[in-house]
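One structure is given below, encoded as structure tokens.
Omission of a single protein chain aside, the complex is shown with its protein chains in their original locations.
Read from first to last, the chains carry the letters A, B and C; within each, the first residue is number 1.
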Amino acid sequence: MTELEALADRLRRFAQARDWEQFHTPKNLAMALAGEVGELLAELQWLTPEETANVMDDTAAAMRIRSELADVMIYLTRLADVLDVELIDAAHAKLDESDKRYTVETYRGSARKAPPLV
Amino acid sequence: MTELEALADRLRRFAQARDWEQFHTPKNLAMALAGEVGELLAELQWLTPEETANVMDDTAAAMRIRSELADVMIYLTRLADVLDVELIDAAHAKLDESDKRYTVETYRGSARKAPPLV
Amino acid sequence: MTELEALADRLRRFAQARDWEQFHTPKNLAMALAGEVGELLAELQWLTPEETANVMDDTAAAMRIRSELADVMIYLTRLADVLDVELIDAAHAKLDESDKRYTVETYRGSARKAPPLV
Partner (left out) sequence: MTELEALADRLRRFAQARDWEQFHTPKNLAMALAGEVGELLAELQWLTPEETANVMDDTAAAMRIRSELADVMIYLTRLADVLDVELIDAAHAKLDESDKRYTVETYRGSARKAPPLV
């Protein structure tokens, strides 16, 4: 079992033990995921991009941000499990496309304003 | 190297090869993460919770949702890497707290309206 | 002055009085807007759609939801003001398009799953 499967398994058992699977529809979990991302944004919204690059030097901020990232990871993992999507495989499939679309030759050093990952 | 470390590594090399690390500040990546979650919500917003439970039976919808989940995973992994946060460990630390806070004895079968994971 | 202009004016003066205009870039305000929407989602995420239709009957929930809607309105108004966008005019322009795209003849009573406003 990979570490991601183990996390999904723990979340599944957590929900089962409390009879909360009934609430864990994809719709509800997607909303919870968005809510947690909102809390993460709130940690970074008034900082400059440069300040956010060093935000983990502040111990209190670092603890809050680690906690928010964990919450996002938890709901994403649970949602993917409920939908039976394998996140790592799905991510690599998208990156295979990105490798072809955003070729190094064309995009390296580009001043384009929108440098995405996918 | 775990599968999550391998994904983070691929994303780091993708950015480096295109000289896009300058854009990958935590602030920017958090916004991109939120944008991708918004696209995921759009796939589920008009469906009932029950319909979303079976949404993967629709092949076209399943492909779109898998793709959106992948995008969310990609930006979350990249953001955590830039912030030097280990997502799996952070998630288990939060779940250790949830285990204590939401005890099975008290919460099982509860009709409470807000059954969270964290 | 319309009521929306008066609200935008109050927000502008609030920021000026505290010398906070420097923080109110479109990027920062858009993140704050998203953060507030996340808090609104958190109020509704575990309820069924039917339960959310009656959520204002619960006085405590109603107060929280009104407060979250207010926060969203405040950041949207401030963001539009900073960008010099007139929200009401912009909304009607989009609805003019929707009137043409989603004609009553074609869409009325449709079982289509995605009935948008825009």
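Basically, contacts are C-beta pairs under 8 Å (C-beta built on N, C-alpha and C of every residue); 3 or more make two chains touch, one makes a residue touch a chain.
Fair warning: this is a prediction, and the values are worked out from it, not measured in the lab.
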Of the listed residues B:Ala17, B:Leu41 or B:Ala62, which contacts the missing chain in the full complex?
B:Leu41
Hey, which subunit B residues sit against the chain that's not shown?
23, 28, 31-32, 34-39, 41-42, 44-46
Those residues of subunit C that touch the unshown chain are 2-4, 7, 10-11, 14-15, 17-20, 23, 25-28, 30-34, 37-38, 40-41, 44, 47-50, 52-53, 55-56, 65-67, 69-80, 82-85, 87-88, 90-95, 98-99, 102, 104, 107-110, 115-118
Subunit A residues touching the chain left out here are 27, 30-31, 34, 46-49, 51, 113-116
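Rule of thumb we're sticking to: only the chains that are shown with their structure count from here on.
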Nearest whole angstrom, what separates the Cα centre of subunit A from the Cα centre of subunit C?
25
Quick check on subunit C: which residues sit in contact with 2+ other chains?
31, 34, 46
